[in-house]
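Yeah, one chain of the complex is gone here, protein chain that is, but the others are all in their spots.
First chain written, first letter: the chains are A, B and C, and each begins at residue 1.
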């Protein structure tokens, strides 16, 4: 709610559709949040030694998505190339983390929910990339 | 939704109430997001020179709340003193930014919405601090 | 000093040369730091209204470089595609910010130093990308 309200109150009014933008920013935050918790949850599983790669992709994905949420929230004239490249990094991070978490989804509920957040975020980033042309 | 689901799927089950924790984490993300957009919106106002302090408190508040959201999302055994101190930094940042934005709330809708996000977040952090004892 | 020491003490010993990696991570932090200060310095110039794009590219570049520094610091088995994509986002952000700052380099010393930090970082990221193959 707040995200789209904030973007709509911005003095810069041209550019990409504000609902699409807000949906992507929200998906990026939700994904970063899920990944941060999933990394910490994996760390507490008995089989932690087998979840190393999962923790690593979680932490990477959280970092990459947080940066993308910030860049996407700025409407000041700047280089669209930066937003585009950062969204592409998100697509890579969400794919890597979503694939890794999906492998543990049946055993760990946090991996199942996190994989879903990654898929949603990957799709939102792809849609925004398409809209940016 | 995802935040509380993730926290509930965590193997560590003791500690603070998960609904309160999720509500605080969500308020922290919403506040950081509002502040990031408000800083960028202020930058594009004609009177930008008079909004310098507002932009500064926005950026500080976004940084402090993002860090707090990460620390609060971890349930692994650690030092509660760190979460407590980071929440106290949030209370200070939300108060400074909320007060500053409130001064421009009648003129700028983004400052009005941002001030509200700061108030909500300050209150959530205070409640969590009380629950932590 | 600490960066290369830390990377050398890591139990994972294969992969990219630790000196190159440390040099890139240090360049990423230095660039993020320069950009954060440059944005705040621009905000205090009398001609702030003409420095909007500079502030925006500064803030984007700081976010993108900070995320890259974290991803590059992890040696746990993961997806190299993520590091590669994040470094490419850095190259785009450093180019955009370096070009923008270079335009104000004669007038503002902080833009001159920041443009240099962006160039150094862009080159370090490009070298690491080449080494990653």
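Criterion: a residue touches a chain if its C-beta (ideal position, glycine included) is under 8 Å from a C-beta of that chain, and two chains touch if they have at least 3 such contacts.
As the structure is a computational prediction, the values presented were derived from the model and not from experiment.
Colleague: With the missing chain put back, one of B:55, B:115 or B:128 would touch it. Which one?
Modeller: Answer from the full complex: B:55 touches the omitted chain.
Colleague: Of the residues listed, A:8, A:23, A:52 or A:84, which one is in contact with the missing chain?
Modeller: A:52
Colleague: Which one touches the absent chain: C:17, C:50 or C:109?
Modeller: In the full complex, the listed residue that touches the missing chain is C:109.
Colleague: Going by the contact rule already stated, which one of B:10, B:29 or B:70 would touch the omitted chain in the full complex?
Modeller: Within the whole complex, the residue contacting the unshown chain is B:70.
Colleague: List the subunit C residues touching the unshown chain?
Modeller: 2-3, 5-7, 9-12, 25, 29-30, 33-34, 36-38, 40-41, 43-45, 62, 66, 69-70, 73-76, 108-110, 113-114, 117
Colleague: By the contact criterion defined above, which parts of subunit B meet the unshown chain? Give residue numbers in ascending order.
Modeller: Touch with the absent chain occurs at residues 52-53, 55-57, 59-61, 63-64, 66-67, 70-71, 74, 76-79, 81-86, 88-89, 91-93, 95-96.
Colleague: What subunit A residues would touch the chain not displayed?
Modeller: On the subunit A side, contact with the omitted chain comes from 40, 43-44, 46, 48-49, 52, 55-56, 59.
Everything below uses one rule, namely that only the chains that are shown with their structure count from here on.
Colleague: Would the interface of subunit A with subunit C count as same or different, where same needs over half of all numbers used to appear in both copies?
Modeller: Since more than half of the residue numbers are used by both chains, the interface counts as same.
Colleague: Comparing chain centres built from Cα atoms against the global Cα centre, which chain wins on proximity?
Modeller: Answer by centroid distance: A.
Colleague: State, to the nearest whole Å, the distance from the C-alpha centre of subunit A to the C-alpha centre of subunit C.
Modeller: Going by mean C-alpha positions, subunit A sits 21 Å from subunit C.
Colleague: Can you list every residue of subunit C that touches 2 or more other chains, as numbers and ranges?
Modeller: Subunit C, residues with two or more chain partners: 52, 55-56, 59.
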